[in-house]
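Here it is, the structure, as structure tokens.
Here the complex is missing a single protein chain, while all its other protein chains stay put.
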Amino acid sequence: MKSGILNRQYTALIVPIGVNIMLAVSLNLVTGFLGELSLGHACFMSIGAYTGALISTSMELPSYAEFFLALIAGGVMAAVFGFLIGVPVLRLHGDYLAIVTLAFGEIVKSILNALPFTNGSKGLSKIPMYSNYQHYTLVFILVILTIVIITNLVKSRHGRAICSLRDNYIASESIGIPVSRFKVLAFVIGAFFAGIAGVVYAHNVGIIKPTTFDYNKSIEILVIVVLGGMGSIKGSIIAAVILTVLPEMLRGADDYRMLLYSIVLIVMMLFNNSEVKERLLEMNLFKRHQKEVD
Amino acid sequence: MAMLKVTDLKVYYGVIQAIKGISFEVNQGEVIALIGANGAGKTTILHTVTGLIPPKTGKIEFEGKDITKLQGHKIVSLGMAHVPEGRRVFASLTVLENLKLGAYTRKDKEEINASLEMVYKRFPRLEERKSQLAGTLSGGEQQMLAMGRALMSKPRILLMDEPSMGLSPIYVNEIFDIIKQVSAEGTTVLLVEQNAKKALDIADRAYVLETGNIALEGKASDLMNNESVKKAYLGE
Amino acid sequence: MLTNIIEQLLNGLRTGSIYALIALGYTMVYGIAKMINFAHGDIIMVGAYALYVAIINMQLPAIPAVLLTCVTCAVLGVGIEKVAYKPLRKAPPLAVLITAIGVSYFLQSASLLIFGATPIPFKSIIDVPAIKLGSVTVSGLTLVTLLVTTVCMIALTLFINKTKAGSAMRAVSEDKGAASLMGINVNRTISMTFAIGSFLAAVAGILYICQYQSLRPTLGALPGIKAFVAAVLGGIGSVPGAMIGGILLGIIESISKAYISTELADAIVFGVLVVVLLVKPSGLMGKNSTEKV
Amino acid sequence: MALLEVNGLGISFGGLRAVDDFTIRIEKGMLYGLIGPNGAGKTTVFNMLTGVYRPNNGTIKLDGENLVGKNPAQICQTGVARTFQNIRLFKKMSVLDNVKVALHNETKYSLWTSMFRLPGYFKKEKEMDQRALDILAVFGLDGQAQVMASNLPYGQQRKLEIARALATNPKLLLLDEPAAGMNPNETAELMETIKLVRDKFDVTILLIEHDMKLVAGICEYLTVLNFGTELASGTPDVVLHDPAVVTAYLGE
Partner (left out) sequence: GSKEEGSKPAEDSKPAADDAAADASDADANAAPAAGENTFVIGGLGPLTGSAASYGNSVKQGAEIAIKEINDAGGVKVGDTTYQLVLNFKDDEASEETVVPAYQSLMDDGINALLGTVTSGAGLAITDLTLQDGILQITPSGSAIACIENDNAFRICFTDPLQGQAMAEYMVDKKGLKKIAVIYNTSDEYSTGIKDKFEEVVAEKGGEIVASEAFQKDDVDFSAQLTKIKSTDAEAIFVPAYYNDAAYITAQANDMGMSLPFFGSDGWDGVLAAVTDPAFVEGAIFLSPFLASDDSAKDFTTAYEAAYSATPDQFAADGYDTVYVMKAAMEKAGSIESADLIAAMDGLTVDGLTGAMTFDKSGEPNKGAKFIEIKEGQYAYTAD
């Protein structure tokens, strides 16, 4: 509790920031690198969260073993769902695919609401707090792992194949890239890390409900990815931090909080794509920018 | 007075300078050829003239009017047509709809129909395919459509970016005949061509572009006999 | 039993015709400006409040109030486009999507500040008697909504396909640069798209609150998403598709609530959507992509 | 046995018979030209050969292996690579990466190696870099390796597309109007490059082209397509003087 520089309000944000980074980086793989708009990322998160929570609430293992198991199971289960969603992915793209991801998210939400062991709309509560701010080292490690693995992947032969699909899938096919396999792969890996993020989320908040993971949550993650820049992992990280902290910074504004938040969001998007920013980049940051593009 | 006058034009893509201070003129009734290697900046010049890219500095005048800062659609409605590089037909519209859009700035229904007949006569393939979606035309058919679409506006000046690209030899000849005809009917022509020989054949004057600068200019017949032009662009 | 089925179909038709109306405006902006306008649902909400202000606060008679509402929304739509979307013309489409989400939040929180969170009841301004067909009654409002939706659909189809302005819109949607080479004023065309789209949203907003008779700042969110789904189901950019998609969505929803499970109705509706798209990847009325290799 | 054997190939779009009863045999190592008027169906033939379109009838055999029914990626792995009439590069990727993607099936390492940078990663990546640079060098593009593909001028983009196709190590290379948009000098240079490619990479080449200088200059055998059917075929000096070809295609 004696957290030094940070007060309690901001200490409470450490884990949510980590969760959002994991979510944004994993969604970036699908949206930024594969180039497919996904409106169902929260669905994978919910699969992970529920799987993890069911494990840690029903088992009697030492806490670290239990949490480790929850993480793996949550990630794997989400990846399995990523694979299932991958099937329509083979036939669809663009906005049609986006709507299917949204549909899957809503279907999973409805089913979680109806299954007997997920406790309906009351959700699961009393989930042990294995990943709250007192265990931020653990969360930190998971976040770093996510970032490193996805960054590595993107800069490999598999990652290049994924990026090529974004740029021109007809050309990708023509040079022998098994298009379907890589589309599914991106979804599966993205889902896996979203699942892990879900497990961390569940064990930080202690209660999960189906409504937490509706399309608004997916859109929140998407906002982070796009604001940070599609295909920029560094951008996702920075945007995750900004967008998690911002609402809390606006607390003082009371009634005007959401209004200000929306204005800041619009202004940031406009600035991000404006000539002013281009000028700034041209002036001194040009070299670095160029690297990012490559 | 020159019909189209470009003075000290400089154009940038981000930090890359594509056009490095170019001046040229096109007079009423002339056919002007613009030739140069890949990436010399020919397309960029045409795009700047019709307002698709804003210039950094310089002045563009059309019939005495400063059009440098004018929006693209206003420039076009002054009587300029542009056959863009890469054809850029409206893929999900039919051939006929594409042609009608070419006449967007015109109001006279009768005359539009007359123009349509004229285009069909020049490119019978377009009439055969008038209800096919433009995106499914073959490359050469699309090129004809782009050309026909530009003619539909009855321009006073016609800017063409590699109109012969992707056309079969028979149609290449056809296209140059059409350019000659159009010119004979009083339309001024600014022609960008890789096929420098054919272009110089029909042009009155020409400019040779090298990496954003004008390297040579003069009467087409003179340039045709210029040794360096022969070597660099005519493949002799 | 048969009466029951017919009644449930009519229920579906009622919600469906509202989805359809919203989807028309959605598909309009979506097909032409090539952006998912997440704020469309919130323009419906603004329309609903505008009507409320016109009728209750300004005491206007119904027709001027409706006109005022439509004009307000059209102006708002154009304004939003100018301020929030136009600067992003060259940005990737997803950037505009996010700005649209920002605009949606903005409109919701602004109306929360102005009108408060408590739902405001509002009495329908449309009073058309119900029609009795044998043992079933069709409410007057459903008929009006269907009629309005059909008229809008036909008008919009004719406008887009048969008029010069319509083909200019389609040209702009494909290639703004080439469109400007035709002498088309790209900015004005896009403004017009938003004006029409928002006008349709206003109409939808009016019928929506006449139907459901209650106002709150978040009222546009769910219909907005449903309309998006309907537009995709029908085929992006296809006007008749939007109408069919909307009505179908309403009917599937009501049938699955009635005969399968109210609890899983959403899952079923979305399941049907997924299946339809798997069978017909470009929606019911969507054109297959015209990209030629 | 010929490398490519196509028999009775045909396809329709709606009511339009775009290609009808198309038959061709290409021997290994040949430089073969496919010419014909606009809209004759040349690109469509390429699309059928590479699995983009599925023919309504006919057979395609590469080295005796059937290609009909395979998807484009499988066909590429069987040994057919192509370029496109309207250039299709990975625009947001660097020139080097454009070629490295195409090495996907040539130099392999596992997904785990990718994610965790296991030792094999650096070695294989280095190999790929080297191979890609070698190919780029043939086209004089090695100096531009780090440039984003969309920033290349048109002519170089065409070359990059050929380089990318070659990186898949094809037996048969299909080029759709490689000289379009090039001036005579550039075309002459391209002709040299194509010949060089054929010899150096040991591929068979089938190309579509409207530039008769190129066609006459490098093609060893020609087939002329008109309205989807074969009009003539033979060596260039015969075909290009065939009166039917002259009226339908060459003019004058």
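For reference, chains read A, B, C and D in written order, and residue numbers begin at 1 within each chain.
Basically, a residue touches a chain if its C-beta (ideal position, glycine included) is under 8 Å from a C-beta of that chain, and two chains touch if they have at least 3 such contacts.
Every value quoted in this text rests on a predicted model; they were computed, and no experiment measured them.
K.L.:
When the whole complex is taken into account, which chains on show are touched by the absent chain?
P.N.:
A, C
K.L.:
Applying the definition given at the start, please give the residues of chain A touching the unseen chain.
P.N.:
Listed in rising order, the touching residues are 1-2, 7-13, 16, 113-114, 120-123, 125-126, 129, 201, 205-212, 247-248, 251-252, 254-255, 257-258.
K.L.:
Contact with the hidden chain only, please: which chain C residues?
P.N.:
The list for chain C reads 4, 7-8, 11-12, 14-15, 109, 112, 116-119, 121-124, 137, 139, 212-214, 216-219, 221-222, 253-254, 257-258, 261-263, 265-266.
The working rule: only the chains that are shown with their structure count from here on.
K.L.:
Report back the single chain whose CA centre is most distant from the CA centre of chain C.
P.N.:
When every chain centre is compared against chain C, the largest gap points to D.
K.L.:
So how far apart, in whole Å, are chain A and chain C when each is placed at the average of its C-alpha atoms?
P.N.:
It comes to 30 Å between the two C-alpha centres.
K.L.:
Based only on mean CA positions, could you tell me how far chain C sits from chain D in angstrom?
P.N.:
47
K.L.:
Among all residues of chain C, which ones touch two or more of the remaining chains?
P.N.:
291, 293
K.L.:
Do you know which chain D residues sit against two or more other chains?
P.N.:
43, 52, 84
K.L.:
Once bound in the complex, which stretches of chain A touch chain D?
P.N.:
Result: residues 149, 152-153, 156-161, 163-164, 166-168, 170-179, 185, 231, 293-294 of chain A touch chain D.
K.L.:
Write out the stretch or stretches of chain D touching chain C in their complex.
P.N.:
Interface residues on chain D, with respect to chain C: 43, 47, 52, 84.
K.L.:
Looking at the complex, which residues from chain C come into contact with chain B?
P.N.:
Those residues of chain C that touch chain B are 164, 167-168, 170-171, 174-175, 177-187, 287, 290-292.
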